[in-house]
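Everything below concerns the one structure shown next.
Here the complex is missing a single protein chain, while all its other protein chains stay put.
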Amino acid sequence: MTTSPRSGESPGFFAFAREHTFVTIFGILMPLAVFAVFVGYPILFTIYLSLFEWNGMTPDKTFVGLENYRHMIGDSHFQIALINNFKWLAVTLAFPVLAGLLIAYALRNRILPAAALVRTIIFFPVTMSLISVGLMFLLILNPLFGAFDTVLRSVGLGFLVTEWFGNYKVAIYTLAIVSGWAFTGMPMIFYYAGLGDVPKETFDAARIEGAGHWRMLTKVAIPQLRPVTAVVVMLTLFESLRAFDLVAVMTKGAPFGYTNVLGYIVYLESFWNTRFGYGAAISVAILAVSALMALIILKKLMKGAFDV
Amino acid sequence: MAEVSLTHIEKRYGAHTIIPSLDLTIPDGEFTVLVGPSGCGKSTTLQMIAGLESISAGRLMIGGVDVTHLPPKDRNISMVFQSYALFPHMNVRDNISFGLKTRRVPAAEADQLVAVVSKRLKLENYLDRLPRELSGGQRQRVALGRALVRRPGVFLMDEPLSNLDAKLRVEARSFLSKMHQELGITTVYVTHDQSEAMTMGSRIVVMNGGTIQQAAAPMEVYRRPANRFVAGFIGSPSMNFVDLDVASPAELVDATNGIRVSVPQHRQIELAKSGLRSVTLGLRPEHIRLLAAGDTRPGATSFKIEVCQFLGSETLLDITHGACRVIARVGPEEVVKQGEERIFAFDMDHAHFFDPDTGNNVALDR
Partner (left out) sequence: MKMTLFSRRAIARCAMAAVLLSSVAGLAVPAFAADPVELRYFYRAPWPSSEIYANWLIDEWNKKNGDRIHVTGASVDGETYKTKQTIELASSNPPDVFYSWEGGRAQEVIKNGFAADLTPYYAKYGWDKFLVPASVSLATFGDKKYFVPTEIGASVVWYRKDLYEKLGLKVPTTWDELMANAEAGKKAGLWPFLLANQKKWPSQFMWSAILVNKFGLDTYQGLVNNTIPWTDPSAVETTKIMADLAKADMFEPSFNSIDVGPAMVPWSQGKALHWYQGSFNLGRFRGDQPKCCVVPMDYFPMPSIDGKKPVMSVFAEDTIMIHAKSPHKDEAAEFVDWMISKPAMTEKLAIDKPFPSSTQGDLSSLSEMEQRLGKEMASAGQFTFMHVDHATPPAISDRFLDSLQGVLAGAITPEDAMQQTEDEAVRTRGKI
């Protein structure tokens, strides 16, 4: 035998590297370096910055330890923003994901006509910048001459009309729903593709066995779409944690901070209030929340989703 | 139990007509096999009966009810798919009882029905397993169970055995036949495997290009094929076809290859009646006889053995005379060698005459 004399023992990294230079350099070291530069470094720098007080202008920063975090815990605006992020997530999980699924299902089953057209229309807002979406809805939901209120009144739902942005109890939901409107195309495309991969015969079999659309959707489609749902939920989670553009263009946190979300608070604190350290601390909180949620989703919700 | 009748059924996809006009009545309790080459419209026909595909024109009756435009669930049918189409996330019990639940059968009754069916299908020990934890044969039985448990009026199967290996397939064939005998449910069974069709069906419907070529009992289709297509499709190896000129009703010749065939007295009338100048002679391999060396009876012709296939119970020979090439089936006791010249004769009592233009069997043409 001419192979390693220490067979049975797993060879060390260096032995491996010597034997597979190409794989080591291009397959392991380069990706690691890229990861370190583009992901690792910014994260570490943010954590580092969060331990300082810094106004972004002076060259020197003041070390304050965990003071930023201590303040964050008592900061009512941070709390509102955090809760808003969860409300946002709940709305985006409920509305665009569900709507996307339903539309995809309807298109696949030819309940809706002109599939290609509908698909394009629903997907179109995804390609729009959130800035223009925001401006558009500012007009549509405007209490003075907005089209939405007029439509509601004309169909006899006038009692539902409220101050979509002014009422602090509904404003965050308005924003989340607008974001959902712009986002629906994304889950729809995912589910549309996913439904294409679900064997058509399982739907046929269910139909023959007497299942209506509701049962086919809940008992046949959704269980088989779990891997897609896993991806969609992840996407939605990150999308909702980044919720920023809409807040910035539509409300800027108004009324009185009730539409603040974490991403917007980071911006406010860092660039507006020139507290870069505190902004960094909130960024770290966002990071922690996303990581935690991703973990929960992976562990609980999606257990076994990718088993065949 | 129900009779299925298709009247002038038509299927179009846009400008493409897949099935121009189909008429077929399947009597109550009959096991009918739809057979034909790939793409001939078997599945489409079955799907139309099931209600999974719309019917472009015509009328479909099941059990005396016009179901042409009814949804699948109101047609009193059940179906087994080639891929089984089991619900991958449900265990065997839930798969089998799916249709009972949608039809709101009380739980106790449903359990009872599932128990009976799973016992019959030998699945009682697998009820809590997921489909992916079963073998191919077991999955196939689960699919059967799901279709059977409701006792449908009509049982539709689209190539249910083609995902099984050869041995399991033979077992499943006889199992299905037995089951049909016991339950007597009207069954429409699609296959493109003609031996499956021959062994299982009480009636075979041979299709090609969206039209029915012949619908008859298996032996009838084998013995009296309606046309050259059916003759060639049913039987393995396929029937031999030789184009010959009609010299006289008593004699057919192939001048270029030097083949002369004399027609026995009782078959001459058919030929004479048809008035054909040339004819396609159809002969199954077992009707080409190997003669002893030196046999000089009329019609005896010398052929060269190109290929021998020894199958144990029989031997298949590829033989040529000039440009004429046919397959002969001989008994296992015959001693033959590749490359030999031997003398063969056509058994004209079993020969079929087909019109070279229409392909129709001259004997059945009227």
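Letters A and B mark the chains as written, and numbering starts fresh at 1 in each.
The rule we apply is simple: a contact is a pair of C-beta atoms (placed from the backbone, for glycine too) under 8 Å apart; a residue touches a chain by one contact, two chains touch by 3 or more.
Since the structure is predicted, the reported quantities are computational estimates derived from the model, not experimental observations.
Considering all chains of the complex, which shown ones does the missing chain contact?
A
Could you tell which one of A:Tyr168, A:Trp181 or A:Phe244 touches the chain left off the display?
Touching the chain that is not displayed is residue A:Tyr168.
Considering the entire assembly, which residues of chain A contact the chain that has been omitted?
Touch set of chain A with respect to the missing chain: 55-58, 71, 76-77, 138, 142-145, 163-168, 251-258, 267-268, 271-275.
Operating definition for what follows: only the chains that are shown with their structure count from here on.
In the complex, go through chain B and note every residue touching chain A.
50-52, 71-73, 77-79, 81-90, 98-99, 102-103, 132, 146, 150
Going by the contact rule set out above, which residues of chain A touch chain B in the complex?
199, 201-202, 204-212, 215, 219-220, 223-224, 308
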